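A single protein chain has been omitted; all remaining protein chains appear in their positions.
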Amino acid sequence: MAEITLTKKDFTSDQEVRWCPGCGDYSILATMQAFLPELGVPREKIVFISGIGCSSRFPYYLETFGMHSIHGRAPAIASGLTISRPDLTVFVITGDGDALSIGGNHFIHALRRNVDLKIMLFNNRIYGLTKGQYSPTSEAGKITKSTPVGSLDTPFNPVSLGLGAEATFIARTIDSDRKHLTGVLQAATKHKGSALIEIYQNCPIFNDGAFDSIKDGDSREGALLHLIHGEPIKSTTHAVVRKADGDLEMRALSEINEADIVIHDAHRIDPTYAFALSRLSTNDHVLVGVFRDVARPSYGDLVHEQVDGVIAKQGKGDLATLLAGGDSWEIS
Amino acid sequence: MAEITLTKKDFTSDQEVRWCPGCGDYSILATMQAFLPELGVPREKIVFISGIGCSSRFPYYLETFGMHSIHGRAPAIASGLTISRPDLTVFVITGDGDALSIGGNHFIHALRRNVDLKIMLFNNRIYGLTKGQYSPTSEAGKITKSTPVGSLDTPFNPVSLGLGAEATFIARTIDSDRKHLTGVLQAATKHKGSALIEIYQNCPIFNDGAFDSIKDGDSREGALLHLIHGEPIKSTTHAVVRKADGDLEMRALSEINEADIVIHDAHRIDPTYAFALSRLSTNDHVLVGVFRDVARPSYGDLVHEQVDGVIAKQGKGDLATLLAGGDSWEIS
Amino acid sequence: MSKTIVSMDQVTIRFAGDSGDGMQLTGDRFTSDTAILGNDLATLPNYPAEIRAPTGTLPGVSSFQLHFADHHIQTAGDAPDVLVAMNPAALKANMRDMPRGSTIIVNKDEFSARNLTKVGYETNPLEDGSLESYKVHGIPLTSMTVGALAHLPLSRKEAERAKNMFALGMLSWMYHRPTKATEKFLTAKFSKVPDILEANLVAYRAGWNYGETTEEFSVSYEIAPAPQAKGKYRNMSGNLALAYGLIAGAQCAKLPLFLGSYPITPASDILHELSKQKKFGVITFQAEDEIAAVGAAIGASYGGAMGITSTSGPGVALKSEAIGLAVMLELPLIIVDVQRGGPSTGLPTKTEQSDLLQVMFGRNGESPVPVLAASTPTDCFDMAVEAVRIATAYRTPVFLLSDGYIANGSQPWRIPEVDSLPDLHVDFAKTQENFQPYARDPKTLARPWAVPGTPGLEHRIGGIEKANLTGDISYEPANHDFMVRTRAAKVAGIEVPDLVVDDPDGAEVLILGWGSTYGPVRAAIDVLRESGAKVAQAHIKYINPFPKNLGEVLSKYPKVILPEMNLGQMAMLIRSEFLKDIISFNQVRGLPFSTTELVEATLEVLNG
Partner (left out) sequence: MSKTIVSMDQVTIRFAGDSGDGMQLTGDRFTSDTAILGNDLATLPNYPAEIRAPTGTLPGVSSFQLHFADHHIQTAGDAPDVLVAMNPAALKANMRDMPRGSTIIVNKDEFSARNLTKVGYETNPLEDGSLESYKVHGIPLTSMTVGALAHLPLSRKEAERAKNMFALGMLSWMYHRPTKATEKFLTAKFSKVPDILEANLVAYRAGWNYGETTEEFSVSYEIAPAPQAKGKYRNMSGNLALAYGLIAGAQCAKLPLFLGSYPITPASDILHELSKQKKFGVITFQAEDEIAAVGAAIGASYGGAMGITSTSGPGVALKSEAIGLAVMLELPLIIVDVQRGGPSTGLPTKTEQSDLLQVMFGRNGESPVPVLAASTPTDCFDMAVEAVRIATAYRTPVFLLSDGYIANGSQPWRIPEVDSLPDLHVDFAKTQENFQPYARDPKTLARPWAVPGTPGLEHRIGGIEKANLTGDISYEPANHDFMVRTRAAKVAGIEVPDLVVDDPDGAEVLILGWGSTYGPVRAAIDVLRESGAKVAQAHIKYINPFPKNLGEVLSKYPKVILPEMNLGQMAMLIRSEFLKDIISFNQVRGLPFSTTELVEATLEVLNG
């Protein structure tokens, strides 16, 4: 059979897309639909598993296998799937509430186990679907439906949390930047094991403009510091340097020597470096790209190696032998 | 009324202690009973809330208020208590399974919110109560009842995870070292907000000797690198230095200059430094003491400030006014 | 031009439009103005399913129905007399509910070819004759609004947004609604944006004037006030009433209120409302999940607060293990379950009564919990106060059931005098020698509420079976049997009011309702009696324990009809307890019963 080249259309399902006008989810969807043909995996081997939230509607719009599960549990369900079916490519689609609030536990455990999941965290810093309560990534002091005088919680930094949970791959990107998002998807799908992709996503209805300061056409080039392995970490105006005491900091280019800019190393085994990077972003200057990408066997591979190893040594199990056991007697 | 000085006995309840002979929990209990009189808080103002596990029996043995709750939920229950009753001193007692497996979500959220809880995590790297399955802190490859061919999970590092979750206070100590544990308790109870104390605890029945390499009388002095604010981080044989590339590493004293040893700064705002420290321990050389201790308003304080602020501005709520609303009509 | 004024006894109007068209606000305002006029009323909002769909599509349609009358009414009405449809989607989505002969007012401007195709209209229904049997008014609402605002410094988009106020003004004229309150409301709402305020006021008045002057409408309608008991009234939705009831209950008990909650439709508004009430010392804690939410509430109750948690069915499922702990701890706790369509995520914005067996039995072990169910939007207030009474007096978790229908629906509420509210104060245990945390009050079987901070009461509690009196851990077989039966007896012994039967004619058939079926059943009873049928009515608000006279009531009626928005959950409880062959009438459509279907079902039983 001749190889069939798939197109974006082949990955578009017949379901009407139902997000609010202007929602950042649209462009993430379009990018994904455009990216999947290039992934080179047949449609039937791709599965999207989501929790609950606006973002979690994502699987309906893709002509692949998909499950819109329950709130916060997608990483658990997807773990069971990918561990038992390592031939599949499994994406988890989740929101800041879904992943980090109710689903926080499954999230950190999937990362530490390095289960082969590509986790796309749509971070709009708000609960969209339930109409605008603050989320675990909302900035402190935020006025929302459930915090009329301002929220009191220190937000999670998803990259820091992921690193604290032993993640092997973490990246950050932006809904509207299709090229960047595509690049990150390429890197994530190449990575064996868990890949966490934080996507800054605008919710025009309940948290509009959360990321405007870095999306604005004029200041954009200065706002985004790109993490590219082997290249200096900088934007057109800012860069990352190492201070005398060893800590990393972000500085205006004008204040530093070009030569002092840190050259990005996504493959450092010690996660401290990536952790340091995760602390540097400000409201106006944000690090995007792959923070960390290190090799560790995926959980599913380890499981199957273990099973195969036992079978190689002891042979396939024989049911009659199992049932008979070693301590039986005969009545005749 | 004359001030009554309480003693260890006053903090000992009438319940028979029921751990296995030799369990590390005994000495933690004894240390706590000895420490509480010196805390200077009346017994009735102290509450111990635990989950489920061997360690979670702890509250029964203390003559204070106590609740032996359900598996993994102690931080949530204790949050409700301490937020609504800021006059109390609330400890959470938990195990590596209770805190990091089933309770992982409450654990990270309590830390990020900086709820005023002193969380004592008894880490024996095993499920004791259910008779010996591996836990989220068990080393990879561990043979247990549920992993007869060896576990496959990369363990959590509780200190790293806590830092990823924005913890303001984290320390590590050892069951058998009463003096050290007492010092850590002093620091933790002084801290406003969440304090996480990881305690290496021996389970002689299901994971005996997990910490022998650092408890052994002979090598002990070399094994423990003490984190003391303002002092060099070292043991009699090893120390922490900063490498040329800015990373921290642990080295033999013989290989380095005394002057290059890192001076501990527990109060650094950027958690990267503490995170770096959290990655340095090996099987034979372990950092103990306070990794991080920074000030941030406790969640309970913020809640009450907000409530008080509203009342100061708007006056106390009047029920009749509330019920009447602004849009009523009279039928006569 | 002089117009005819027609008197009517009742009208049902449905406002429908895109999610962004402000239909809920429009409906709310019309409701408020109607309330001020003294009509009795009932409302039923219908939100689009969770996600906002793209503009102009069927899933994006949002509607608000209002039924008002010169007499006492029970429901928001089966079928609207008037539909206001702001776009083709709103028309299409609502047409099937419109009886022939009813009035349809549409925003003609939106009936473009593009918008029509979006919802699958092949021809324009305003032109193709398909609406011949209706009284159709095609009105260019958008362009008239924009025209009326031409003098204001607004973009076209901003101007267009005021079209709902134009519609509101028009309808207000048509039904003689007073306009002052809405003008006051708009003034307050937009005080910080004078241009927008002006736009809304102008549009509102323009709509009114349009009704008054144009020849489009030749008749306006008057509906006289309904006779109502003396007093001060306000319009009240179920969720607001429930939140107020919790505050009132806590005040009556002199306890601080602590709410641990995690947002979920249709319960979130309770969290929103309580988070506004900090001046009552209310603490709201938006937890990381439902388990933490109930956990925090238990912790707060342990510390001497009225711990409450609010959620819907999926949240109850998650909370069940912790509620079992509260059963063992015997501490006050209120779990509010605003039921929605299930199973699983189900129909999040629709109503259902299918969590009943879950709240009764959804915990491991013998784990009895009292269950109350509110019957109407305003009854949510009373039942919330009752929940506080039972939780505190008996030291027990209590389930309070509401559902999407009454949570979002509203009706006039006679504002109670604060003095008339019950005294719910209970004493905490005081310092004493030989304190026994599981000794019991002989009457209520409640154990002492011994809050931390009380010298001498230091003690330990937990989820393992406790020894009678001491509360120590006990694995004794006989003690366990005793404690299991004691916890059951405590709940079984809770004092609840007797069931009231409304049976003026000595009927043979009883319609038994529970929860939100009250309104539809009552409306059906009115219709049935008017037609000469003899039917009795009784409504269960206390489900665990049942009212003491329930068995006696059931035994009096040869036929008992039990309508439920589930497959027969209450029927199962009653059948097993009383061995009575109930006639179930079930419907699981995510909607309240219509009066018509209840009347028909009852007639079938009466005649067959």
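Chains here go by letter, A, B and C, matching the order in which they are written, and residues are numbered from 1 within each.
Note that a residue touches a chain if its C-beta (ideal position, glycine included) is under 8 Å from a C-beta of that chain, and two chains touch if they have at least 3 such contacts.
Please read all numbers here as calculations on a predicted model, not as lab measurements.
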Among B:Ser146, B:Gln186 or B:Asn283, which residue is in touch with the absent chain? B:Ser146
Touch with the omitted chain, as defined above, among C:Gly120, C:Pro178 or C:Gly365: C:Gly365
If I consider the whole complex, including the chain that's not displayed, which of A:Ala252, A:Ala295 or A:Ile311 touches that chain? A:Ile311
For a quick check of understanding: of B:Phe91, B:Tyr134 or B:Tyr299, which residue touches the chain that isn't displayed? B:Tyr134
Please pick, from C:Glu417, C:Glu552 or C:Asp581, the residue that touches the omitted chain in the full complex. C:Asp581
Contact footprint on chain B, counting only the chain that is left out: 16-21, 52, 54, 57, 70-72, 101-102, 104, 127, 129-131, 133-134, 136, 145-149, 205
Could you pull out which residues of chain A are in touch with the chain that's been left out? 13, 15, 42-47, 49, 52, 59-60, 63-70, 73, 76-85, 87-88, 105-106, 109, 303, 306-307, 310-311, 314-317, 319-320, 322-325, 327-332
In chain C, positions touching the absent partner: 49, 59, 312-314, 316-318, 320-321, 324-325, 327-328, 339, 341-350, 352, 354-355, 357-358, 360-367, 462-465, 473, 475, 477-478, 480-481, 484-485, 487-488, 566-567, 571-573, 575-577, 579-581, 587-591
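Keep this in mind: only the chains that are shown with their structure count from here on.
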Taking each chain's centre as the mean of its CA atoms, how far is chain B from chain C in angstrom? 44
Approximate Å spacing (C-alpha centroids) for the pair chain A, chain C: 39
Could you work out how far the Cα centre of chain A sits from that of chain B, in whole Å? 29
Among all residues of chain C, those touching at least two other chains are 278, 288-289
Counting only residues that touch at least two other chains, what does the list for chain B look like? 105, 109, 303, 306, 310
